[in-house]
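Each remark here refers to the structure printed beneath this line.
One protein chain omitted, others in place.
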Amino acid sequence: MDLQFTPEQEAFRQEMRTWVRANLPADISHKVHNALRLSKDDMQRWAKILGAKGLHGYGWPKEFGGPGWDAIQRHIFEEECAMAGSPRIVPFGPVMVAPVIMAFGSPEQHQRFLPGIMSGEVWWSQGYSEPGSGSDLASVKTRAERQGNKYIVNGQKTWTTLGQYGDWIFCLVRTNSEVKPQAGISFLLIDMKSPGVTVRPIITMDGEHEVNEVFFDNVEVPAENLVGQENQGWTYAKYLLAHERTNIADVNRAKRELERVKRIARAEGVYDDARFRDQIALLEVDVIALEMMVLRVLSAEHGGKKALDVAGLLKVRGSEIQQRYSELMMLAAGPTSQVFLQEAMEAGWQGDQFAGGFPGGNLTAAPLAATYLNYRKTTIYGGSNEVQRNIVAQTLLG
Amino acid sequence: MDLQFTPEQEAFRQEMRTWVRANLPADISHKVHNALRLSKDDMQRWAKILGAKGLHGYGWPKEFGGPGWDAIQRHIFEEECAMAGSPRIVPFGPVMVAPVIMAFGSPEQHQRFLPGIMSGEVWWSQGYSEPGSGSDLASVKTRAERQGNKYIVNGQKTWTTLGQYGDWIFCLVRTNSEVKPQAGISFLLIDMKSPGVTVRPIITMDGEHEVNEVFFDNVEVPAENLVGQENQGWTYAKYLLAHERTNIADVNRAKRELERVKRIARAEGVYDDARFRDQIALLEVDVIALEMMVLRVLSAEHGGKKALDVAGLLKVRGSEIQQRYSELMMLAAGPTSQVFLQEAMEAGWQGDQFAGGFPGGNLTAAPLAATYLNYRKTTIYGGSNEVQRNIVAQTLLG
Amino acid sequence: MDFDFTSDQEQLRDVVRRWVDKDYDIEHRRALVKAGGHAGADASGAWQSLAELGLLGLAVTGEHGGMDMGPVEAMVVMEELGRGLVISPYAGAALMGAGVLRDHAPSELQAAWLPRVAEGTARVIPALQERGARYRLSHVSATAQKGADGAWRVSGVKNLVAIGGDDGVAEAYVVPARVSGAVDAPEGIALFLVERGASGLKAQPYALLDGSRAAELTFDSAPAALIAEQGFAPLEHMVDIGIAALCAEGVGAMESLLALTVDYMNTRKQFNVLISSFQALRHRASDMKMQLELARSMSYYATLKLTAPADERRRALAQAKVQLGQSMRFVAQQAVQLHGGIGVTEEYAAGHFFKRLTVMELSLGDTMHHLGEVSARMQDSAGVFA
Partner (left out) sequence: MDFDFTSDQEQLRDVVRRWVDKDYDIEHRRALVKAGGHAGADASGAWQSLAELGLLGLAVTGEHGGMDMGPVEAMVVMEELGRGLVISPYAGAALMGAGVLRDHAPSELQAAWLPRVAEGTARVIPALQERGARYRLSHVSATAQKGADGAWRVSGVKNLVAIGGDDGVAEAYVVPARVSGAVDAPEGIALFLVERGASGLKAQPYALLDGSRAAELTFDSAPAALIAEQGFAPLEHMVDIGIAALCAEGVGAMESLLALTVDYMNTRKQFNVLISSFQALRHRASDMKMQLELARSMSYYATLKLTAPADERRRALAQAKVQLGQSMRFVAQQAVQLHGGIGVTEEYAAGHFFKRLTVMELSLGDTMHHLGEVSARMQDSAGVFA
């Protein structure tokens, strides 16, 4: 039992740290460190930088062009990226669909899709949720009817994150409604430029356009875009979910944001207020406990021992912590957090029309309430925390 | 809308305050204010003092020898008793069985049982819970078979509070097992000195003998001890539960104990510790909010308007607050709370064998942990808080 | 000890509720928010309606044309405005601004302004927030000086001046400014009235996160009328009136939001059953009801303590805001959680309630601030009548 990384791992960390800091554009990391608005270009610029180094798919095995890292190396890389202020990798391509294509796709699909994902050129979206499906993903209603060598897709997906930028979307579609729900689902890759695909924004309460509805109206999809076998899609979907793993807790970002909480508290004059500081201290304990739990999972995975059964716990705790730090930041800035200037969330805005640059407070307060609002999603998406508790309870109690 | 009591109510309060302070024995109030152990004699002495004034049944109407007070007068009286440090009235006689006897008993039963309850001479116990029944009170298994002019009772009751002192016990018994559970229950009054009644102590984790098992082995009960009609007992039981009303929140005691929290915190040197004091401040807000909620219920009751539907809330919140103040007191005394000297919970104990009277701390710490342990019951008994939440949810959601 | 409303109060409630139900549904509100402050001086028409309903003179004495009503009537109105999520500077203008003039201004100032307040032609709105002050009322760095001509002039910057749904509609502001003492001293703060058109006054409006509008006011030797030279006690009083109003508004908003959530739970299916059948969610709804009723209890308490002596009043209002802060946060967060995805959208009403409840926690002292007040003002005795 040892809390230290090995010298090799430490060397790896140094290497990654050096590379990330040398290659992450300063304007992007400035935005990330201050929760300013990231453009599509910001995200894709970083994806392509990673891609050029063969790291956009940093979790990929060597045979598919990835670095072939183990779980701890991946964690170290994620940590270095997070602490340096790089944007989260948009996961739908490299983290979600790519492993499914690797595991269940044909060699032709490997060749056709994986390079574009790795390079960051092709933007993928996720087509899982449907209106009314919520946490019940198997209730897929979007139909795909086989007609010769193509499928005709009709239906609707929703909550498609960043779908407005999507080139391709991977979808669960119903190919058989005669059997029980799980048994009639297929996994289909759809070109979003196909006729009949419409993307419509959903504006969230923070005023942002982050999620979308995607409509399919007689969309023709070549049969070669079916991954694996027809009606076996649920198996692949579960494989994908299992693949999301430890980063679900997003503890590295939590560490960076906890540091930001402290910076904001200091700037707002409450870092030395005992009452407020206690709240930071409690959060600090929460973050360290979460990080230790993540490290335990990594260690078990790395050691090849039987996996720790705490995935549901990681999601629940990680999301609660995200909500708490966003809330604490907002409370740190106090009354000023009420100010809601969309333009102040753009990098470079200086607020010259106001007497002190930002109404009544510091410019760092601009995105705080928006983030607090935005993070209400974290306990809902990816399997709501209620569903996660069901899963944990099932393991405990049968 | 008015927070003040009327001049008449204030005068009534003064009258009660004067009477209680003049008549409550100082040795008893000392024990209550310091959570020291009350003997049977302490409890009965106070009951008889109340009885002599016609106030042991202070909630009774005039026709049965009570004072005929309204809800607000009852509340004021309860508050004056609580703040003066009088023991809680043992409710099984005057608060529980008496209203059932008044409402559903025969004139003979009125005459036979009510005077002894009012005077405090006859100690009543409650025979509701059975092993395994928990919150499911209708699952009564104790049988009463009619044989001529008597019932033969067999079975077991449990969690009988202070049953070791009981002269009489009121029981839910099954008189018909052919019908659905609620329909075959009768309400029987049983002399605990009858042959075949055995009382066995249950020791709780605080080391106290407060609750009991009561066994019935072919106990003969005269049929005249049946209240109301055979197989109608569930109706009477529900009437009884509805009668427990607002005092279920026990807010007056909470106020007294909150004052005690502050005294203890001051004695232990944490009253001016910001971190600890904040916890008291939070509890203070909780207590005031609870008191306001109780006052709202009383006002609605008094005004004859439709009752506020918050009974379940009062029980849940009242019990949570009881647990919290017992916990805070224990935390105030800190390490000293670990000391568990049964003898130090008797009034008059001085601890001369120890260097400072009480090992490592103040004598006031003696009962703190015991009370904390004892109060775990408050969220379990009287319909567990989970059951109360079910009830509230039923009202909200159907 | 009586918590019934009089029939007049019930009627008042009905009047406001009917207006809200008829003219101020969530679609209307969303349109207002979308238009921001660019839709003109009274885009919502709400102020006009409130005037027509006679509500703007609620806190104005009869001699100045008002209805001379008390805190309970104010609470009734605020509950209904909260229930309807009405964007309005009603609390600031009709309760706080009018209240401080009524209780603390010289009679000629009252005569000049209160009739206009009552008839709806003048809003007098508090301008309190300074940079770095957080929730400390004594943190005043704006200054006031009396010229040789005996006239006062105010300089400084005030922020988060809540002007409701539209820009620049206040006719005057209540401004604390320092005539002596250090920046955080309660002594040396006077209260002034500064008119909208005063020379040296500049207003810069912006949006708040709940869709309402606020302004930054810059005073550069702006001519001002003195409300009270010993201004700190009146300032505290005015803020307490505002806190009580927020409490009542919070109760109304939580009541609506709980009802919305209950409806949703009885409509929405997951795994082929209504989500209202899941016990864990049922208990959550029950906990929301608990928080609502605790909050309502403390809102009554706040309102009924408004007329108590200053010490007792301040303590009670802080206690109430601690309860409301906790309740509003819990109810808002759980309502969104129980709704799931739709709860976080701009399209659906729950998110708008969430935002308004969040703003209310951050207004006039958040929960931590008021917990500090409760702690500092704690007494040996306990309870409502302590």
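For reference, chains read A, B and C in written order, and residue numbers begin at 1 within each chain.
Following the convention adopted for this analysis, a contact is a pair of C-beta atoms (placed from the backbone, for glycine too) under 8 Å apart; a residue touches a chain by one contact, two chains touch by 3 or more.
Note that the structure is predicted; figures quoted are calculated from it, not measured.
Asker: The chain left out touches which of the shown chains?
Answerer: Per the contact definition above, the missing chain touches A, B, C.
Asker: Which of these touches the unseen chain: A:L114, A:L137 or A:V316?
Answerer: Result: among the candidates, A:V316 touches the missing chain.
Asker: Looking beyond the chains shown, say which of A:V122, A:A138 or A:L295 touches the absent one.
Answerer: That would be A:L295, which touches the missing chain.
Asker: Which of B:Q9, B:N23, B:Q44 or B:S135 touches the chain that is not shown?
Answerer: B:S135
Asker: Taking the entire complex into account, which one of B:V153, B:I169, B:A369 or B:L397 touches the absent chain?
Answerer: With B:V153, B:I169, B:A369 or B:L397 as choices, the missing chain is touched by B:A369.
Asker: In the complete complex, which positions of chain A touch the hidden chain?
Answerer: Considering the whole complex, chain A reaches the absent chain at 1-6, 9, 72, 251, 255-256, 258-259, 262-263, 274, 277-278, 280-282, 284-285, 287-293, 295-296, 298-300, 302-303, 305, 310, 312-313, 316-317, 386, 389-390, 392-393, 396-398.
Asker: Pick out the residues on chain B that sit against the missing chain.
Answerer: Chain B touches the chain not shown through residues 129, 132, 134-136, 158-159, 202-205, 207, 268-270, 275-276, 279, 330-331, 334-341, 353-356, 359-361, 369-370, 372-373, 376-377, 379-381, 384-386, 389.
Asker: Contact with the hidden chain only, please: which chain C residues?
Answerer: Residue positions of chain C that touch the missing chain: 278-280, 282-283.
Please note the rule applied: only the chains that are shown with their structure count from here on.
Asker: List the centre-to-centre spacing of chain A and chain C in whole Å, with centres computed as mean CA coordinates.
Answerer: 39
Asker: Please compute the C-alpha centroid of chain A, do the same for chain B, then give the distance between them in whole Å.
Answerer: Spacing between the chain centres: roughly 54 Å.
Asker: At least two partner chains per residue is the criterion; list those residues in chain C.
Answerer: 371-372
Asker: Would you pick out the residues of chain B that each touch at least 2 other chains?
Answerer: Each of 274, 278 in chain B touches at least two other chains.
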